[in-house]
Each structure stands twice: as structure tokens, then as C-alpha cells.
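Take a look at the structure below.
What you see is the complex with one protein chain gone and the rest in place.
Here the chain labels run A, B and C in written order, and each chain numbers its own residues starting at 1.
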Amino acid sequence: MVLHDFFFYILAAIILGGGILTITRRNAVHSAIFLVMTLIGVAGLFLHLQAEFLAAVQVFLYVGGITVLFLFVIMLVNLDEAAKQRQFNRQWGLALGCVLLLVAEVGYFLYQGRDSFSFAESSGVLLQNNTQAIAMSLYGDYLLPFEIASLLLLVAIIGAVVMAKKQI
Amino acid sequence: MAELLATIESYLQLPYVLPTLYIVIIIAVFPLIAGYIVLLERKVMADIQARLGPMRVGPHGLLQPLADAVKLLLKEDLIPAKADWLLFWLAPVISVVAALVAFSVVPFSDWFFITDTNIGLLFILSISSVGILGIILGGWSSNSSYPLLGALRSTAQMVSYEVALGFAIIGGLMVAGTLSMQEIVRAQQEQHVWFIFYQPLAFCIYAVAAMAETNRSPFDMPEAESEIVAGYHTEYSGFRFSLYFLAEYTNIVIVSSIAITLFLGGWLRPFPNVEWLDFLNYCPAVAMLAIAAMSFLGAVREKRWMEQVGMGGLGAVFALLGLLFLLPPVLTAVQGLFWFLLKVFLIVYGFIWIRFTFPRYRYDQLMKLGWHWLIPLAIANIIVTGIVMVLL
Amino acid sequence: MPDKTFLDTNEIVINMGPQHPSTHGVLRVILKLDGEKVLGTECIIGYLHRGVEKIAENRTYTMFNPYVDRMDYVAAVSNGLGYCEAVEKLLNVQAPPRAQYVRTILTELNRISSHLLWLGTHALDIGAITPLFYTFREREEVLKIFEAYCGARLTTHAFRIGGLQYETYDGFEEQVKAFCNIFPAKLGEYEALLTGNRIWLGRTKGVGVLNTAEAIDLGVTGPVLRASGLKWDIRKAQPYAAYEEFDFDIPVGENGDTFDRYVVRMEEMRQSLRIIEQAVGRIPEGPVMAKVPKIIKPPAGEVYHSIEAPKGELGYFVVSDGSTQPYRVRIRPPSFVNLQALDRMVRGHLVADVVAIIGTIDIVLGEVDR
Partner (left out) sequence: MPPVTPVHYLFLSMALFTIGVIGVLTRRNVIIILISIELIFNAVNINLVAFSSQFASISGQTFAIFVIVAAAAEAAVGLGIIIALFRNKETVNADEIDLMKW
């Protein structure tokens, strides 16, 4: 299983590298591109965990949908001016300190409880027919949340249109 | 000798060997095929427009793609001074990679495919949606007005038509009951029907949306040369331009492959379950021999001896192939591949035909067609299909 | 990344041309846009100005004749006809009947070739690539007739003051008849590609509407005016050459939109064919040149003569002071006047329609700029 683990570390490197570059770039388009790198890394991780359907949805919706939306808005909104200004706000030191404290805390707990985690033996079998299983779960157990999610999307569409339109 | 064959066979049994071999074959051969699709397009265009088309390089211009490739590779590689060079460099690569990766689940025949996952079709859709990034970044990074306008138009068009495309595909998927490309073809074999007969509306919507998705005329708004010069690749030249070109033609083949797999029986021959039509199995051999005969006839009519030799050689190659295909094991092996490629050829021909027949839509008309007609129709199609499937 | 963003400005101004594939030459149009909607235009012309009218004052009447071919270079025969007839009017000379007939045939052939060129490029602007090649195939036949007649294909210099320089060549009538036989089928071919096509209808119907009153106010003439519903054709209103003797209809549009202008021009080609068919059967025998002195020295005076060129009313106002050179030649080019209607036609339409509307006016920049 060395190869298997090796892929995990590579994907982790891609995800974290992409993430760090995402939040440090001056140019928002570059940020979006490194976001794509992270997203594709996460999709690879999903494949690695045998969540194939989710991996495809991740690429389809995130990379093909949300990122394109971001790029669209970045092009509509002129960011040349913004790229020349100061990139970080004034309380960045405080924010960083708090976040590191949080990380230390969570990391400590995770490290202490590391032995209680292990992959289920049957996970490979379960995920054989990944698409069907997700469909059954989505349209069976979680039908109500599914409908609510569709409603959420509808509201989001209307909200976005209302806000972005010049005159209504 | 037998030992060697045994060794080779044992290697071929290894899990990654065959797919890797196919990947190499596809990546190596496909640019050439794309070049010949361009030649086909130019020849068909010339025929429709009462001209001859390329005639100079090789007999009947058959070597034109090679000449074009050399020309494009040797062109100066221009990057506009104020362009974002990293993205300018990356954008065509994204386009090409996204287009070529989609081949990994295309079932060329019952044995010639790289992989067959249970999300095959969804995989192609998601990968081709990554290709949009290549276009939008290419337009933006050029730092010029026309490419930016072209990229915005292109993206809006592709995102809109992706919805219609997805809904049309769902119609076919409901009948097939699987996302795996091989299983879809097998389902058509088991149900004794091509899904185009169950889902004619979905096929029509798919065809229109696919044309828009690949930016082909009459939906070639992003490249409308009378309005916005050349759209998102205005600033590209030489090799990078050829990458965009390759991506465009790859996408055409990909959308044709989806249409064929989902609606037109994939690598199955027409009427695969009707026994008295088994003589159709000899079509590959007959087609090769027919091409050979036509090449020989053409060789006789050529004036220059070089071209006579060229056409004659071509005829000889095809005649040999035809004779080879007459061997039963070879015939069985090429059967699926032949029908798949024949169907791809016919659909690509249709694309070209439409391009040189119709005027171009206006941008608002295009959006209206997509949102007012195709998407509602596709949704209605899904609902009707669902009701019918529940009732039966 | 343009300097101004698309969001913060309601109006953007973009420049189209003079190097743009669909301005049909070196027209420069400044477009004021709201998004993709056109708020107004301004045409900048003059990139092809050669001072034709000024040249006329320094050349003799005969020497100036070839210059007029260079104005509307796709309808050179019509230009020549107008100029020759204007000077003939000044001289009070009548070209002999045989010359009149040949002039009519050649001018109508020229009208067909000009309309064919318009059709091909107009369709190309709207994105239909193929009609261009079909129309050029037939235009080639017309140009072959010109070439056989006078040795030139484009700037023909076909006519002389007082008639024709050359007798028609052997086989002229047969060649014209052969063209008349094949052409109706070819017209059907173009219409099969375009007329009923939904995309074509969508791109042309209701686009660039110019109603009758506006058309008259702006002084537009030719097919643009007739498509707006006014039955005005100088060939009928003030017949010249041999037009009086032939039967033909004036096609008229109803809505004055791009589609009507397309239909009117297509029908005009049919009517031109009718005229040619009538004329070619009965070209009278006789001389082709009237008695005109070697050195043309018209009496002092002035004359205005206009003809129905393919693009509209082409008028020549020639003032003579009794010398061998005209004192002043003023040319009323149809394209120049028709181009004024562009602004009225494009307002409220999209950028893509601007291309279609420039095409539908059928301008030739050589004539606009002179």
C-alpha cells in the first residue's frame, strides 16, 4: 500500500500548496487559478477515497461552475487598482495568532485521539457502486434536505439576479 | 518466438500496461487525426463552395496537415508585452489537456478503451467543463479587448449550453440506467435498440447544444470574425494557437463520441441482433477495398507521376488492410472500432456541413434559444421519460 | 483588461474600423454602446479620398471619363454611363440606338454583378460563408463578358461620350443569352440557402428599420429607399438610355428592414435579367458612335443628369465654361447619401447588427470618399 499512501501525500502537497498560494497572490485571477489547483487536488483525494461520483461532481461544479463564476466576476470588476494596494488588513497579526492558537488546540486533540481512527474494512465493497449508493441515499434518506437544497439554490439564483441587475 | 509472445502476453496481463499503451497511442495519433479532420473540413468546405480546396501538398492535398503542422510549429511564438505570461502560457495547455483527458473513458470498441469507470459520462462532462477555464484565461491573459470580449461571450455561451447538454444527456441516461460508457453501449445491445429511438428529442437537443458547446457555426459567436476578430485566441500565434485548434477539434470528436455512445449504439453495428444482417460484419473489409479501388482509379487519372505513385501506394495500403480485415480474428477485432470511427466521421461531417450552410446567430438570439427553448424542452423530456418509465 | 471596467460605465465608446473585416473598406465607425446596445454612431470617412471632383477640373472631358470608374469600382459601367450621358446632354448629342441598347445591357449586367458582390459579402457578414463563393462564381461570368467586350473586368471604361468605342464582339449576344439562361437557377440557389432560413430571418427581420418618411428625409435612394416602401426608380421616373422600351417592375418592400432590402435586391436582379433578355433579342443595327467632334468643347452651361446606379441615384452636375475642361463636376454618389441612414438604422440594435446594417446599405468606400 506504499503507492496508495504516496498518492495521499502528493495530493496533500498539491492541496496545501494551492491553498497557500491562493491566499497570498496579489492578482485575484491567480488566486482563482490556484484555487482550481486545490479543488482538483481535493477531487483526486475523493477518488483516492473511492468517492468517484463526488470527485466528478467536485470538478464539474467547483471547477467548471463556481471558479468560472469567480473568474467572470473578477473580469467584470476591475481589480488592477486593487492589485496595487496593500493586500492584508491591519489586524493580520492578531488574526494569525488566534488561528495558530486554534490550530494548536485542534491538532493536540487530534494527535491524542489518533488511535481511534481507522478505515472500515468493508469500505471498498460499499463504494463499489458509488453512484447508485449516493442516489439511493440522496433520494431516500435525505429527500427533504435535498428539496431544501434545491430551494436554497432557487433563492440564491433569484438573489444573485436581483443584486447584480442594474435596474429592476 | 513462442516464448517471446508468451512474455509479451504476460506483460499485457499487468493491470496498467494496456491502458498506458492506449494512452500513448491516442496522444500520439490524435493530433494527426485532428489534422486530417481539418483537411476533411477544408475539402468538404471546398466541395460545398464549388472549389477544389488544398491540392498542392501531396496527391489531392493529402499531406496538407503535415505541412500545416510544420508551419505552425515553426512560427514565431509571440507573447504580447503586457500579457500575463504565466496564464498566457497555461491557458492553451489547460484547454488541450482537458480535451485529451476526456478520451480516457471513450469506448472506441469493446476492447479498445483506456478505462471504464462507473462515472464515465459524468467524468467527460466535468473534464470538458474544465476546458472552459482555458478559454476564459486565454482571453483574459492576452490583455486585449477583443479576446476578453470573446472569452466572456464564449464562457457565457458554454456555461448556458452545458445545462441543456447535461439535461439532454440525463434523458439518455435514464434509459440506459448507468453512467459507465461500456455499460451504456451494452444496454443498447441488450434492449435491441439505439437510444436515439427512445430519446429522439434528447438527441436533437444534444446535437444543438453540442454545436454550441464546441463553438461551432452557427453558434461560433466567440470567433465571429466579422464582429470580434478571432475571439479569445486573437493574440495567440504559432504553436499555442495550434494547441487551441487541437483542443477545438478534440472537443468535436469528444462530443461526437458521447452522442454515438449514448444515442447511436456506440461500437455496435446497425441492427446488432438481427442475424440475417450478419453480412454487415464484412463492412470494414469492404470499405477498405472500396477506398483502395477509388485510390487506384484516382491514380490513373493523376497527371504527375509523383502523385500517381502516391495515390497508388495509398490504394495498395488500403487494399492490404482490406485483405487483412478478411481474416476472421482480425475482422472481429476491428469490427467495433470501424463502426465507432465511421459514426464519428459521419457526425463530424454533419458538423462541417452545417457550418457551411447556415448564417450565424446573434448573441441574444443564441442565449434565447438556449434558455427559452432547449433547457425547458430538455426538462420536459426528462419528466416525460420518467413518467413513461414508471408507467411501463 | 481594458482601462474602464464594464460595470462602472453605462456608456462605452468603441472604434470599429478603418481596419475591420466588415466595414467593406476603410469606413471608420465610432460606436457609443450601452453594454452591447448601440446608442449612436459617428461615421468617419475620407480614408479613400482621391479628389475625383477636383481632378475633373484639370482634365478634358474625355480624359476624365476613366476616373469615374474608380468611384464605385464594383459598378464601374454605371458610373461611366452616368458621366457620358451627362456630357452628351451638355453637348446635345444622342447616342445612336444600337449604342443605347448595348449600354443598357452592360449596365444591367453590371447591376447584377454589383448586387452579387453585395449579396456575398452581406451574407458573409452575417456568418454564411458559402453564398460568397456562389455569387462570385456567377459574377465571374459577367466579368468575362466585360472582359471580352472592352478588355477590362473591373474598371471597364466601357462607354465613350457619344456612344461606344467598340462594336460588340462576335458571340456577345450568345454569351449574354447563355448567362440569362443559367442565372435564374443560380438565384434560386442563393435563395434556397438564405431566404427561408430561420437564422437568416432572425438576423435580418426587424433589423435596421427605416420607414418611408425617414428614408425620404435622409434622401436615401436605390434599393434602400424602395425597401422602405417608396416606388422610386429613375429608370422609370426619368428614363435614360433605352429603358423606356423595356418592360420591368420595380420591386418594393414593406417594412424597410434588412430583410426587405435583401428581397428587393434579389428581385432587382430578376428584373435586370428581364431587361437584358428583352434587349439582347433586338439590338438594332447601325453605328455605335454619334457624330462627336474630336475635341469636345461643350457650350457654356450646366447640366444635371442622374441614373439609377445599383446603389441608388448617381447624379452628375457638370458645369461647362465653354473650354475643353469642365469648370466643375459635382457627383452625387448614392453610397455617400445612403450611409447617412446608418445612424438612424442602428440605434437600439446590438453590435452584431451594426455589421449586418453596414452590409445592407451596400456602400463602396471609393464612392463615399471619392
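We take it that a residue touches a chain if its C-beta (ideal position, glycine included) is under 8 Å from a C-beta of that chain, and two chains touch if they have at least 3 such contacts.
As the structure is a computational prediction, the values presented were derived from the model and not from experiment.
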What residues on chain A make contact with the chain left out of this view? 1, 4-5, 8, 12, 15-16, 19-20, 22-23, 25, 28, 31-32, 35, 38-39, 42, 45-46, 49-51, 53-54, 57-58, 61-62, 65-66, 69-70, 72-74, 76-77, 79, 82, 85-92, 95-96, 98-99, 102-103, 106-107, 110, 113-114, 117-123, 126-127, 130, 133-134, 136-138, 141-142, 145-146, 149, 152-153, 155-157, 159-164, 166
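What we mean here is this: only the chains that are shown with their structure count from here on.
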Looking at C-alpha means, what's the farthest chain from chain B? C
The chain whose mean C-alpha position lies nearest the overall protein Cα centroid is chain B
Please compute the C-alpha centroid of chain B, do the same for chain C, then give the distance between them in whole Å. 45
Where the CA atoms of chain A average out and where those of chain C average out, how many Å apart are those spots? 63
Overlap residues in chain C, where contacts from two or more other chains coincide: 1
Could you say which residues in chain A touch two or more other chains, in rising order? 75
Can you list the residues on chain A that touch chain B in the complex? 27, 29-30, 33, 36, 52-53, 55-57, 59-60, 63-65, 67-68, 71-72, 75, 129-131
Partner chain A, residues of chain B touching it in the complex: 84, 86-87, 90, 117-119, 122-123, 125-127, 129-130, 132-133, 136-137, 140-141, 148, 151-152, 155-156, 159, 162, 179
Quick one: in the complex, what on chain C touches chain B? 1-2, 14, 21-22, 36, 123-130, 132-134, 137, 193-194, 197, 199-200, 202-203, 350-353, 355
